[in-house]
Every structure is written in C-alpha cells, then in structure tokens.
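One chain of protein is taken out of this complex; the other chains stay put.
Here the chain labels run A and B in written order, and each chain numbers its own residues starting at 1.
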Amino acid sequence: MIINVKNLSRAFKGSGGVVLALDSISLSLQEGKTLAVVGESGSGKTTAARLILGLDKPSAGSINVLGQEITSFSPSQMRPLRREIQVVQQDPFSQLNRRHTVRRIIEGPMLAFKVGDKKSREQRVIELIEAVGLQREHLSRKPHELSGGQCQRVAIARALALDPKILILDEAVSALDVSVRAQVLNLLKKLQKDRGLTYLFITHDLGVAHYMADEIVVMFRGRIVERGTREEVFEAPRHHYTAGLLASVPVADFSTEKTDFGVLQDVIVQASPIKTDACAYRSRCSVGKDEKDCADKALTETMGSASHGWICHFPIER
Amino acid sequence: MSKVIDVRNLTLTVPTSKGRAPVIENLSFAIEQGEKLGLVGESGSGKSLTAYSLMRLIKEPVRIESGELFINGVDVMKLSESEFRKYRGSEIAMIYQDPMSALNPIMKIGDQIVESILLHKKISRKEALKLAVGLLESVGIPEPEERVNSYPFEMSGGMLQRVVIAIALSGEPKVLIADEATTALDVTTQERVLTLLNRLAEERNLSVLLITHDLGVAAQFSDRINVMYGGRLVEQGRTKEVFTAPQHPYTRALLDSRCDYTVDVNKPIKSIAGQPPRPDNRPTGCVFAPRCEHAIGACSDTVPELRNVIGREVACIRIDELKSVSS
Partner (left out) sequence: MGLCLLCPWIAPYDPYEIGASDAFLGPSKANWMGTDDLGRDLLSRILYGGRITILVAIAATIIALVIGTAWGLAAGVRRGWLDEVLMRTADATMAIPQILFGLVCISAVGASVISLPIVVGVLLAPTTARMARSAVVTELSSQYVVAAQASGFTRTRLIWSEVMPNIAPQLLVQLSINAAAAVMLEATLSFIGLGIQPPNASWGTLMLQGYAKIWNTYWFVTFPALAVTITILAFNAYGERIRKNLDSRKSTVNE
C-alpha cells in the first residue's frame, strides 16, 4: 500500500458551528493503480487531497504515505517526501505561474530541490516536454500563449519533474474540451504504464472515473458512502447516492437504454453541517426519508466482498 | 410552427496580428417556436459568441461584420440600441454558467426578481412580488413565500440557477438561451435543472437554445442539434439521428472522443489530433481539414457549404463517399 488513510477527519469552524468537511474516512492506494475519488461539491474530496499532499493538517486520523506518517510532520519534515507525491490541479491556466515561461515552470520543482546543474536540468525539461506530447518551441512560451490542453500537459510535465511515485489529479481534466480531455486521459494512462505511477484521481465526472479507475470511492458530505472496484460500483451499486449519480449522468449514447438505477428524488436540499452519526443522505434518498433507522441509527460499513463496501441501512438489493 | 429565431449569414470578426479574422463565419440557422435546439462545440467554435449575438451584446473588439437576425420576423440587426432593448427580456432572455455572479449578492432574491418584472410590466410592487413568488414556485423552489427574502449566499448553486431562470422568465420571453447553464452544477443538480427547463419549455411553448460542450447534456435535452467548429456550422439535424449516425467527420470524431461509462476502458480514447484553430491562423477551405482523417487536397481549396443529406445539413465535400463509412 503506497498511501494508507485511516479515519481521517477535518473539521472547520463555520458560522453555523463546526463543519466536518471529512468525517472519518479511510482509503488506500495500491502501487501502480488508480483510485478514483468521486464526489460532487461539498463531498470533501478536495479537502482530502490537500491533507494527503500535506498542505493541511487533519483534525483526527492518520495518513501514511510511502511508509511515513505525515500527520504530525512539520513543513521541513514533509519536504523530502514532496519529491514523491505531486499534484495536477483543475484550472490549466491558473496552476501555472503566468509570469514564467514553460521552461521555468517545468524546471520549478528541480530548482526548489536544487537538483543537478543548468545543463542537466535543461535536458530533463526537454525530455519531459516531449514526454507529454509538446515540442521544444513551447518551452519559451508563456501560459497565456498556450491552449487549455497544452497548459495541462505542461502541468503534468512539471508534476513529473522529480520523478514522483504518486500523482494526485484534482479534477485535472474537468476544465478541458471533450476532444482535448481524451488526449490528456490517453497521455495519463500511457505515463502510468511507462513509469509505474500511482494515481489518486479526483473527479465529479463518472465517465472519466470509469475510464481511469481500478478502484473507486464515492464520497458524499465528507463520508465515503460506497467503495469498490470499477465493476462493482458501476454495475452493481448498493448505495442509493451512487445509483442516483449514475442515473443522472447524461449519456450521448442512444444505442443502449440507460439502465434504470432507481428513482431520483427531486428534493432541494440545503447544505448544512452534519451533526449526527446517522445517514447524511437520508433527506434525498427515496428509501431513507421515510425510514426511522436512517434518521437515528449510526452507520457502519458493510462489506459485500473484499473490496466492495457501503454504508447504508437499506442498500439496494442485488 | 413559425420560426421564432432566424439567423442568416452571421459573421463576426476580431482583430488579430494579421488584420481582422472571423470567429463566426456565415452562420445560418433557425429555431422554431417551442423547439429545444442544442448548440454543441468546443473552445473556439463560436458557440458562446452566437448567443451574445442573438442578444446583441457584442462589443468591440468583437464586431458583427454582416448577417441578419430575425426575431419573430423582424430583422433586429437593423434596429437601434434603444429599440432592441425592448426585446431583451421580453422576447429573448439568457442565462449563464455562474449563477453566483449573475445575481446581486447584496440584494434579496425576491427584490431581484421584482426588479426584472417591473422592467417589463407596469404594475405595482406588491403585485410584482406576488408574481415573483409564483415564479419561484414554478421553478421548483420550496416555500417560495419565505425564499423571496433570502440572499444569494444562503442558497446552493442549483437553487440559484433556478432563481436565475425565474428572473429570465419574468419578462415572458419567447426564447431562452442557456449558455453552459448547467456546466458549473453537480451532475444530480444538473439533471434537475434540465428537467425543469424541459417542463417550462413545454408548459410555455418556450424555445430553448442550449449551448453546451457536454454531448450527453445535448443528447438528453435537445430536439435538434447544431454542431459548430471553428466558427462554422458543420452539421445540424435531429439530435437522435445526429448522435446515432453522425455524418460530418468532426461530429464523428467528437463523439468518438467522449469519455462516458460506455467507453471501452482497455483502449485509448480515439482523440482528435491537433487543436482547434485560432482566429489568427484559420485554415483555408474547410476549417476542420487539417485535423480530419478523411481530408483530401480539395478540402483546403473551398469552404464546404451546408448540403442536405439524409434529412440533415452537413458541411463536407466528401459526404457522399463517407456515408458508407460506419460510425
């Protein structure tokens, strides 16, 4: 296990009291594989990413990266580990420093760790820019002279500069056009195969999650409501939220009838801090809104197989 | 059924280092009353500019070079600004991607709707408020009588977008333009908003122009679809037909490059090589030719006109030969 997260929580002081952005989540990444974290806004997925990157401190729980427990690390203790775990973020333009050239951007991590000399760095930069499918002439350009897809490739090149083991992709393709998204996903898959990278792929897009992931966790309001392999989650979801998500995704495919995953409730919900151990999804759930257990009883994870788990009192029958 | 919107030969240009270049070129299409038209394209296709053109919100450095825009039979390009202003909101309205920035953060949402109502109707404030509550109800907001006193920051993205729709409908327009209106929403919220738009369109015989880059959304929502690339219309037809049997190479390539859960995970996604054209280096002839796998020499010579093929309009000179190629 290359990353192991146990009972991770992160609380924030909000105007309405304490908000648990993350409520005791546990997950793990296997080397060379991709774990997709699927969730909508407010699910806590970005908070989780920041914690795993060591850019934030959790309120409780443990995060183990490559054998080291980072939750109590100071910034200087964290620093050497940064060579192994990098991030590619959502916005192609703002994740690159608009005043720097592409060359300087990719060189950035090497400069931060004072790696090599000017010549060897230049060589590596060239190697990286070509590995992501761009040309040397792009090196002297600035981000605003490039397209979204090209900028995202530069961000990937930068992330690979120090030859990390783990890449966290936080909605890394969400801001791209459909055809460009395809190019970047292909690139990411190729890089993973060639370099044995491990991906933590955060997305709200189920199609992308399906394509990239070996395993998936579905998050809702700071909790993992379902986890499993790609097949388990997509073909036989047990949690009503997962089923609801799958049913809402508009698919441009008229050849197959969309599988009926169950009825979606058209209820509008306010975002408010969860105060109980009971189900946070109940007010939107076709089953849960009527069941007393869903409002009172605390939830624990049920495992259907070694990999497939969910938290629900009345999971979908299979 | 009449054509509520009829665009003819619309061309928009921007200044580039090589002089003015088109960002929309000779665009022609129509929307029938009560029809839901999807406008699909990627960056640089000109789809958002099309929407702004319909609302006559084009400002320098972008310029409308030529073209006619008929709204209910009147060529509004010939109207003065003050004459056209009456159209905005009452004939044609628009909603955008980010509801948070479309709304005034320090004004109650009820007041914002009332403000919009009073622009189009000469009634008292009290009556306008009643109408506002009714509008909130029709867009599916629970407890509308209390909600009118809420501020934008108290509401979620999905609810705000509904409020924006309510404001857009307050002038009782015939056409609603939705410019990436669901892109910023969660997928579950998106489905609800699309269902809402669908219902409203049917109830009020409203025409909707849905602009999106999301093929799934376009497929689910629209009756007919326009596919744009590089400022030109390359294919248009009934949605189901276009998606099951795309004729234009770009439409085909676009559909092949999508990533939803029906895609085979073991193969690379068939992507389109290269990038969309920028205004300053537009290809001669067919705009898609440099990236098209079926392109021949002649494709770069002349700009293909829209031709009617199997009940659809397609802009490709090789359309007859390619018809036999399976999609």
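Definition applied: a residue touches a chain if its C-beta (ideal position, glycine included) is under 8 Å from a C-beta of that chain, and two chains touch if they have at least 3 such contacts.
Just so we're clear, the structure is a prediction, and the values are computed from it rather than from any experiment.
Between the chain not shown and the residues A:Ala155, A:Leu197 or A:Ala280, the one that touches is A:Ala155. Looking at B:Val7, B:Ile31, B:Leu49 or B:Leu254, the residue that reaches the missing chain in the full complex is B:Leu49. Residue positions on chain A in contact with the hidden chain: 53, 55, 75, 79, 82-83, 85-87, 89-91, 94-100, 108-109, 111-113, 144, 155, 158, 161-162, in rising order.
Everything below uses one rule, namely that only the chains that are shown with their structure count from here on.
With centres set at the average Cα position, the gap from chain A to chain B is 30 Å. Put simply, chain A touches chain B in their complex at residues 40-41, 147-150, 177-183, 185-186, 189-190, 204-208, 210-211, 230, 234, 244-256, 264, 266, 268-271. Here chain B touches chain A in the complex through residues 42-43, 140-142, 155-159, 186-192, 194-195, 213-221, 240, 243-244, 253-255, 257-263, 265, 268-272, 275-276, going by the rule given at the top.
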